[in-house]
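A single protein chain has been omitted from the complex, and every remaining protein chain is retained in its original position.
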Amino acid sequence: MTGADLSVQIGNLILNNPVMPASGTFSEPLAEFIHLNDLGALVTKSITLDVREGNSSPRLAETPAGLLNAIGIPSKGVQKFIAETLPFYAALTVPLIPSISADTGDDFARLASILEKQSVVRGLEVNISCPNLEDDGKSFAMDAEQTYRVIRKVRQATSLPVWAKLSPNTQSVVEVALAAQTAGADAVVVANTLLAMAIDVETRRPKLGNVTGGLSGPAIKPIILRMVYQVAKAVSIPIIGVGGIRSAQDALEYLMAGATAIQVGTYNFVNPRGMVDVIAGMQDYLQRHGCSSVREIIGAALSPLTGAEEKQKTAG
Amino acid sequence: MTGADLSVQIGNLILNNPVMPASGTFSEPLAEFIHLNDLGALVTKSITLDVREGNSSPRLAETPAGLLNAIGIPSKGVQKFIAETLPFYAALTVPLIPSISADTGDDFARLASILEKQSVVRGLEVNISCPNLEDDGKSFAMDAEQTYRVIRKVRQATSLPVWAKLSPNTQSVVEVALAAQTAGADAVVVANTLLAMAIDVETRRPKLGNVTGGLSGPAIKPIILRMVYQVAKAVSIPIIGVGGIRSAQDALEYLMAGATAIQVGTYNFVNPRGMVDVIAGMQDYLQRHGCSSVREIIGAALSPLTGAEEKQKTAG
Amino acid sequence: MSQRTEVRRAIEVERQAIDVRQAIGVVVSNDWVNDRYKHMTVCVPGLAQVSQPGQFFHLLCGVASAGPLLRRPMSVYKMDPLRNEIHFLYHVKGEGTQLLAQRQGGDPLDLVGPLGQGFTLNSRWHRVLVVARGVGMATLAPLVAVARRREMAVDVILSARTPRDILGAREFAAMGAHVFPVTDEDGSSDLATLQSRVEALVDQGQTDALFTCGSARLTRMLRDVAIRRGLPGQVAVEEHMACGIGMCQGCTRVFRRDGKDVHLRVCQEGPVFPLEEVVYP
Partner (left out) sequence: MSQRTEVRRAIEVERQAIDVRQAIGVVVSNDWVNDRYKHMTVCVPGLAQVSQPGQFFHLLCGVASAGPLLRRPMSVYKMDPLRNEIHFLYHVKGEGTQLLAQRQGGDPLDLVGPLGQGFTLNSRWHRVLVVARGVGMATLAPLVAVARRREMAVDVILSARTPRDILGAREFAAMGAHVFPVTDEDGSSDLATLQSRVEALVDQGQTDALFTCGSARLTRMLRDVAIRRGLPGQVAVEEHMACGIGMCQGCTRVFRRDGKDVHLRVCQEGPVFPLEEVVYP
């Protein structure tokens, strides 16, 4: 038998399946472990206009079911990225979505218009949510107006699909998502890492060189899943869910909460073949449940209970 | 040898040690496992003016290193609480801090003035942060103005020490903490649970009867620790840290981040003797490090690095 | 237990020594009984003596911080006071029970218990009927043992998917109980068929009380039979638990008690409840 149809559409981009790596958790060496063309899309580490070194070490600390990182945005600059990194992706068929990062809306727009000229680039993820760049973890995506302003500039600078990557450190993720939608984003990516920290009790110092960092991994999944669910009830553009996914089951929870596609981050570090396992597990679930397309389950948990289900639920 | 001095002061209340149970994670049956008088204080489950049933089941779901709960605030009402519950605590020497919950500032004030008349009550924890009561998890503590308004009313209604329990679901925890301080709170409790959810992929329905719930446990520790650190740099009143503590080491991280005392929540469910173990581990750490008082380490991670430490750190 | 008594008892406990209900036992054996269930024997001084049929223990399945955060509730399957042993029979299902299944003889096991209110056997009863589905048999086994020791006649209906999945038939027969296996395979476990069976047994055998555990469908059927025949009955209810000791209010369910719908804690007011208090909308 042929499997269920895994393809999904985000703006005018059709993905073979809804699984892709999260920005900063994937790069070329993964090709030694899986066929990259098996994925739905590829999102790169965020790149900047200029060369940046990133934060001082230590950059990592492990927490219960989580990873705390303060990598920052080390970047070779967009010109070197075009010259040295893009050729690798030109040889692939899977759509490439560079993630871009900048300190101002104008620099975001500049990056967008530079990258638009590269035929291998099929869309842009706009990282307005990195918690490490500015004071005390503030970022554009903590505020609906800032988000509108930056996404609007990017929208005007390019005709490429634009994905806005949101922050979970705001209390108004729904308003921010709506602002991104109004500004013309083709999708919202929910979400980046949660601002967090750890202290070494022997030295009595923060464990990270940068003091605070971003928390990722299974620990944050219930929080981000809730945000996807809330955003899904409000926006009409597709949502890409990202946070703590390490199994097909996790990915399916996101789809049922209303995400059209998902990204796998930290789990790529634990299991380099993880994304391929997630795709296989998704296919398996759909076949077991007699679904012909993954699209049948998107948003399934959003609809109110039917009478019959209600009965079954309480009786079960 | 005699141990280090574990006592700390919060407002005009002196606690024998900085360890107490978090609201809703402790009640009378714990007396069958530990001597309650060994603790620094006792905080009760939040109580309301009237009788409430709480949320419909299921009320619990386990997540990676976390617990998702949507208990709500089942309450026998303050009158029955006084008649049936307070006598138990009257027989103890450890200070009792009822947690109070209400839908309006006036009801909070009413609760405060009712409880103030009970001599066994030594302070009040004002739960302005429960994510389950109102729409989409909103709560007073998500907003500095609302926080000021409610805490002010409570402050005017009682001369008891007032602890404001803050929410981690706000992006402005520092402003909210400052508002509580300005309103006259004697301490801020940082923080309640993070709004989250989980979906059962077989039924395609939210796992909790209430759809969303509050995430607690080790998973959230790095996030709440960061908030304590940020709040500690801003306020002058004591902070009580709460989130994911399950060892003396976790508790020490909070103290070093600037908390004067800590609460243990979910871990009481895992290890009924957990709080006593935390106290013992703290004592052990202080002796090993030649500290004569726990107060020596409060805020230790807040001060900038000294030159010598900087050197040691990078060379190590 | 009334509120007042509870308060008095707790104060007493606080004043005196602390109960030893959190203990580290030592695994004696942990063997497969079929391809899904394991039987674990744990040696732990003093606890078998105070455990009642229907009570449960709260087990830490992982080691240190590795494994699921919460404990897992498991009924006492057998208590052996002479050897200081508690037995569990469990379905190897998810993360917790899979870790439990890895324990070997000599390994430590952190357990809290016995917890909750167990079954009660009225001394005037002469014949009781027990209906168990699958691993629910683990919860009911010590009840059957005690009833037989008190020389009550016991009818046990054991329901499972296939004859191979039927657990305890020999064990119960050896205690002198009358065992009636029913299976999905031959349709005899079908709810309507089972109900006729139960009613026939009740009618012919002067049954004094009904007992069951776990399954919602069975419980509802038995509750209806009990009400129609005017018989008392008890059911051991399962609910997801965090603390297991009455603190978190996470395990509550709605029961009908004293004419009112009330939230009761399965871990504290239960897990055993009168059949007629069970509410299934």
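Think of it as A, B and C in the order they're written, each chain with its own count starting at 1.
In this section, a residue touches a chain if its C-beta (ideal position, glycine included) is under 8 Å from a C-beta of that chain, and two chains touch if they have at least 3 such contacts.
Predicted model, so just to flag it, every value in this text is computed and none were measured.
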Quiz prompt | Residue among A:35, A:233 or A:288 that touches the chain left out of view | solution = A:35
Exercise. Can you work out which residue in A:19, A:65 or A:224 touches the chain that's missing from view?
Key: A:65
Practice problem: Name, in rising order, the residues on chain C that touch the hidden chain in the full complex. | Solution: 62, 64-68, 95, 98-99
Quiz prompt | Hidden partner chain, residues of chain A it touches | solution = 24-37, 45, 53-54, 57-62, 65-67, 69, 71, 74, 84, 87-88, 91-92, 217-218, 246, 266, 268-273
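One rule holds in what follows: only the chains that are shown with their structure count from here on.
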Quiz item: Which chain's mean C-alpha position is the greatest distance from chain A's?
Solution: C
Self-check item: Euclidean distance of C-alpha centroids - chain B vs chain C, Å
Solution: 35
Practice problem: Averaging only over C-alpha atoms, locate the centres of chain A and chain C and give their separation in whole Å. | Solution: 46
Quiz item: Among the residues of chain A, which ones contact at least 2 other chains?
Solution: 64
Quiz item: Which parts of chain C, given as residue numbers and ranges, touch two or more other chains?
Solution: 65
